[in-house]
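Working notes for the structure below.
All protein chains of the complex are present and in place, except for one that has been dropped.
Chain IDs A and B follow the sequence of writing; residue 1 opens each chain.
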Amino acid sequence: MNMPRSALVSILLIANSVCAFAATEADYKAAYAAAEAANKEAAALRNQWTTTAATLAAAKKAADAGDFDAATASAREAEALAKASSFQATSEKERWKDMEIR
Amino acid sequence: MASTIRVRAIARGDTTEVQALIQHPMDSGYIKDAKGEIIPPHFIQQLTFEYDGKNVFLADWGGGISKDPYIKFAFKGGKKGDDLKISWLDNKGATDTTTAKIQ
Partner (left out) sequence: MKLRSATQLASAALTLAALTFAAPATAADKIDPVADAKAFKKFFTDKFPKVKLEDFVNGPYSMDEGLHRQWEEKEQFPPYEFSLDMGKEMFTKPFKNGKTYEDCFPNKGIGIRQNYPYFDEKEGKVITLELALNRCREANGEPPFSYVRDEMAALTAYMAFTSRGKPFDIKIPNDPRALEAYQRGKEYFYTRRGQLNFSCATCHVQSPGERIRAEVLAPALGIMNAMPIYRSEWSGMGTTSRRFTTCNSQIRGVPLNPQDDEYRDLEYYLSYVSNGLPISGPGARP
């Protein structure tokens, strides 16, 4: 199909911003549960991030409004944040010495 | 009950330097509390420093002045041992006044 380049680009962008598949409530619930579990691990390491909780709240809010695409995306982001915070806690167990005044 | 006004006035040559610290919430009326409700406006609207029967400093304040305001100024005149009278009036009609001796 002959299409100006800009139109093709914008179609691809639009296609990307909506999930490749439409997320269902089940998808959201699974993503949310995974995020919560990851955040619990971070809590055990005493190193949660405030943004994790905020993103989880945003996910829930979107789900309550029926927007499961956004809700799932937020839940996945929250899981990534939670995992990053756990990674930070673990790696800092040794890395802290780099900053130490000796 | 303790005065809300702390003041120190020091005569130096032909001027008197005044510092004052006033205890007052100075709520602007724009801030919300933890429950999300507006904290009603409660602030000093008028502040006067009186020496020898005349106002040497008069302030008309609004909600933009911070809590427990601090004021510093100097006026011509004033002798050690003389009285300096400070009063304020807030938007709820409350007042306080104190008289200090110039040092």
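Going forward, a contact is a pair of C-beta atoms (placed from the backbone, for glycine too) under 8 Å apart; a residue touches a chain by one contact, two chains touch by 3 or more.
Since the structure is predicted, the reported quantities are computational estimates derived from the model, not experimental observations.
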When the complex is taken as a whole, what residues of subunit B touch the one chain not shown?
2, 6, 8, 19-21, 23, 66-68, 70, 72
Note that subunit A touches the absent chain at residues 43, 46-51, 53, 81, 84-85, 88-89, 92, 94-102
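In this text, only the chains that are shown with their structure count from here on.
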Taking each chain's centre as the mean position of its Cα atoms, how many Å separate subunit A from subunit B?
52
